[in-house]
Structure formats: structure tokens, C-alpha cells
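Reading through the C-alpha cells given below for one structure.
Note that one protein chain is taken out, while the other chains of the complex remain in position.
Chain IDs A and B follow the sequence of writing; residue 1 opens each chain.
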Amino acid sequence: MASVELTNVRKVYAGAVEAVKGVDIAIKDGALCVLVGPSGCGKSTLLRMIAGLESITDGTVKIDNKVVNDLGPAERDIAMVFQNYALYPHMKVYDNMAYGLRNRGMPKDQIDKRVREAAATLELTHLLERRPRELSGGQRQRVAMGRAIVRNPKVFLFDEPLSNLDAKLRGQMRVEIKNLQRQLGVTSVYVTHDQLEAMTLADILVVMNAGAVEQIGAPLDIYEKPASTFVASFIGAPPMNLIPITADESGLILKDGTRIGAQGITVSDKDAIIGFRPEDLEVATGTESHIGGLLLDLKVLGVEPVGAESYVYGIIGGERVVVRVAGRSVSQPDDHLRVIIPKEKLHLFGGNGKRI
Amino acid sequence: MIQNNPIGRLIAHIVLIVGIMIVAFPIYYAFIASTQSLQDIMRPPLSLLPGGHFWENYTTALFGGIGRIGGVSVGRLLINSTIMALAIAVGKIIISILSAYAIVFFRFPGRMVFFWLIFITLMLPVEVRILPTYKVMVDLGLIDTYTGLTVPLMASATATLLFRQFFMTIPGELVEAARVDGAGPWRFFKDILLPLSKTNIAALFVILFIYGWTQYLWPLLMTNRNDMTTIVIGLRKMISFADADTEWHLVMVTCILAILPPVLVVVLMQRWFVRGLVETEK
């Protein structure tokens, strides 16, 4: 077990493409850190740099307070679970799990003990004599996990390990990974592009964009206080609604020229963006006694009932928005609704996209 | 599935049987001749059934030594051909798998230059550089040696390209998993790449064995001594149509013996051979 510390880590490929731009992350011993971001944001590159599969252009990677920049993957005492599992197709499950231990020259009886223990933890014991092609997707995933845990490494690295599974299995495995990680207490770094996976798994969440870290923090802190419009729109589903506005002395104006009824809200930037989560909108009844907020006109485009809740799609000030309402919505297309964003639920971003 | 009529299928069978007769007849006829006495062969038409001289002819040819090729027995020629075919097949596979491994799994200065150097040899078959190659062989003292018969034919662009193509389908994650598992280049090659290449190697072995066995121009040039030549060349040396002394019954035995080993390899390893052949040429 160990901490992982990245200091100003950079990756520049030949041809001066900067894939990772000066990243600082500190992961405490035993924590599960999730790197999330759209494809091409550099999260996989960063993970592979921790693994030793990519060289580090600049900065340092420390595992257990030791700089590992110049160590090969096998010398860093890490184990990795790959997206396509990367099981050796010609080896039985047992040999897949034992291979790394054999390469380290561990005695046979000890290997056997470790493999059987890991297999028991993952309920793989009856599959040990099978080959990967005889296993289902979920079973292969488990073998890949097993191969990582038999090694008893300092750090687990997960590279989108669930993206090849169907939605139902993905949910199950997510819970299993979380439990297993808790139980073993091994520091882990987990890469995904799925924000739901990131939210549910992470002790510490790192949102990445274009090779740089946008925000680091506990998942719910990030959800509640996104540092930028990028984070706001990436975390949460459906994503946060973002509406650009301009502000002058007399108040706030939408892009289509409509003035907004604002109570107790002032914006110092001339150009700004207001944001609100789909579930944070209230329909004005005329009787509420709010302490502050924005009053807006929403034109309904359509309604999608999905059972326990409904999504109302509409337009505010020329921008498309989604609203989540409990139960069924009685709105019809072309209805106009007076809606309120309560002050405490409102997110304000400057013209540069950073939170104000 | 379209049900074709029984008459259509019957015609198909008849055409195929005629086809097989065309394909098989020359070989069958040679076999018949190899069991006849010389006198019967010289008086056409030959019977369509085997004669009674099977053991006599085969033992004479295998162990007796045939005057026409300097007293060298067919057994010796068979050994030479076997050595040549095996050495070429095995040598080619080893050499090509190594260079394909280097080209696919390593990055190093000059990689593409080397790749093209190998690729271009596709365009330099023996036939287009006969004389200078012969001179090189003479200068190196390789005439009438097994080294001369085999080593120069071991460099193969085709086999290298086949392995390269196959290696490129191996997922990069498998290499990374092996590296995380502490396997260096040699371990990865031995524990993972070789076992995964088994079918490719088997297929290639059949094709290259045939290639080695059926060589003609190369052994013709590289051997002067009868005891160093292959059975195909030996056979050619036995035959003279102008000369009444040709021992046709023994020639036909030799012919059958020269055909048998590669045919057995092809028929017994048919599954790999067909796969390999159709895939090599893609």
C-alpha cells in the first residue's frame, strides 16, 4: 500500500503535441482516485505514465514516496486492468493469473496459494482450468481483476475496465470493484469517460480536459460546485443547463434581448453564463416567498415521460434546456411556463467559463 | 439455400470425378509403371493395373544404387531433399519470425529502411540474378554443400510479411499486460508470441517444405556431385529419351518416391496448409 503523487507531470509527443500539461495530483494511501474526461483528454496517457508504459517528459511520479520515473512497469509494483482485459488467449485462467508471479520467480506453492485465494475472492475457482475464449465478458473482467490482485501490488491501475460490458453488468461490476478496493485497501487509479461510474466510484475525482486538470475534489463537492462550465456540463446527467447572458447596471439580459427578473443576484462581469441543474428549476406559482433567484420564461418543445420522472425539453432565451420533474408532466409543446431558479441553486460562470 | 436439382448435382459429381482423373492420372500412371518390369514399360500401351515387380523395383532403387547417377542410391537423394526442405522451412520460419518481431514490436532508427530492404527481395527471385549469385556461391566455397543448398534460400520476404501482418493484429494491451507482469522482450516472445503463432507457423511450414522440396534451378546450379544433389535433379539426370539404356522402371520408382513426401505433408496437414496458403497470399 502506498500513496501516489504526481508533480507537474507533462507528456509531449514527437511533433510537439502536448498530451498532458503539467498535472499535479496527490492520492492518499488506500484511496480510489478516478480520472474522468472526454476521449483524448489525456487521462489514459496519464495512467500509462503512472504504469511506466509511457515515458514521462517532465515532472515526477512518486509511488510510496519514491520517484519511479525511470523504473519499468514491472519494477513499480503496480498491477493494471485493461479495457480489453488483455488476457493471454492461449493460457488457462490459472496461468493467466500466475504468469506475473512466475516471472518474479515466486516459489510454486506460494503462487498456487495466492492464485487460489484470489480466485476464491472473485468466485473464479470453478473457472481456473478454462481458457479466456470460453468465458463470458463478465468472467473475463473478473479474471483481469484476479490477475491484478494476486500480485498484491502497491497500486491498482484501471483503464476503462468496464467499457466492454453491457449496461447491467457494468452496474454490478462497479459495485464489486468498489467493494473489493475497500476490502483490500489498495490505492487505486481508475480511468473512465463515464461520469456516472466516476461519481459512484471515486474517493477523489479528477476531471480532465485537453491534457489539463479542470478540477480535483470529492465527487459531490464537484457536482455541487463545478469549477468551470466544462466540469458543469461533463458531470451530471442530463448535464447542467448553461445560458449565456450579459449584465449591465440595470440587470441581466438574455442573448435574445429578454430582461431577466432577478432578485438578490448581481453579476459583476459583463459577459457571464448562468447554470442550473435540470432538477433545480421550479415552476412559479405566484405564491412563493423566495429569498432570491431568477424568474424566466420557458417555452416547451416536448416532454419525455420515463416513469418515475419526466424530462421537459424547452427553450430559454434561445438556448435549449432540459428540466427534470418528478412524476408526470402536464406540459404540452408550445406551452409557456414561468420558472424560477432559486438563488442557492444557481451557478454563475464568467465569460472565460470559470466559476464566479 | 437454393436447392439445386439432383441432375445438376449428378453432373457436378461427374465433372469432379473426371477432374480428379485428369489430376491424378499422371501420378497413378507413374505408380503403375513403377511396379512393372522394364520390358513391359517399353511395350505400350501399359496395363492400367499394378504389375508384380513392386518390391523388386523399390528395393533396387532405394538401396541398390543406380549407375546413371554415379552409383548414388535414391535413399541418399531422398535424404538430401529432406534435409534441404526441412532446413529451408525451419530456417525461413526462424529468420522471418525474428525479423518480423523486430519490425513490429520495436522502434529503432532505420526500421523502415530495413523493412523495405526485406520487402524488395520479393522482386529478386533467383531466376533474375542467376549468374552473379552462382559466382558468389563459388567464391564462398558453398558449391556442393548443404549450407549452399539451404542458407541462401532462407531469407524470405513473404514469410516475414505474413508474420508482420499477423503480429500487427495482436492487441497492444497484450504487450502492456506482459510488461506489467514483468515479461521482457524474450519472455514475451517465448511465452506469448510463439504460442499464439502456432497455426501460422504450421501453415507456413507446409508451404515452405513444398517450396524447398520442389526447388529445381537452385540445386541444379549449386551441386555438381551426384551424392549432394536432390531427388528432383537426380531424377532429371536419370532420364534420357534418346538413350535406350534408361531404366524406366527404376526412374518411375524414383518419381513416386520424389512425389510421396511432399504429397503426404500436404494431405496430412491439409487444414493448416489450405488456411496458410489462402492467407499468405492476401
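The definition used in the following text is that a residue touches a chain if its C-beta (ideal position, glycine included) is under 8 Å from a C-beta of that chain, and two chains touch if they have at least 3 such contacts.
Criterion: contacts and distances are computed from a predicted model.
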Omitted chain (choose from "Fumarate reductase/succinate dehydrogenase flavoprotein subunit", "Twin-arginine translocation signal domain-containing protein", "sn-glycerol-3-phosphate transport system permease protein UgpA" or "NADH-quinone oxidoreductase subunit H") - UniProt protein name: "sn-glycerol-3-phosphate transport system permease protein UgpA"
Residue among B:L46, B:L62, B:I83 or B:L194 that touches the chain left out of view: B:L46
From B:R111, B:K198 or B:R225, residue that would touch the chain that is not displayed: B:R111
Touch list for chain B against the chain that is not drawn: 1-2, 4, 8-9, 11-13, 15-16, 19-20, 22-24, 26-27, 29-30, 33, 41-46, 94-96, 98-99, 101-108, 111, 114, 117-118, 121-125, 127-136, 151-152, 154-155, 160, 168, 171-173, 175-176, 179, 184-185, 188, 210, 213-217, 220-221, 232, 235-236, 239, 241, 248, 252, 255, 258-259, 262-263, 265-267, 270, 273-274, 277-278, 281-282
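We take it that only the chains that are shown with their structure count from here on.
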Chain A-chain B separation of Cα centroids, rounded to whole Å: 58
Residues of chain A defined as touching chain B within the complex: 48, 51-53, 72-74, 78-80, 82-90, 99-100, 103-104, 147
Residue ranges of chain B touching chain A (in the complex, touch as defined): 171, 173-174, 176-183, 187, 191-192, 195-196
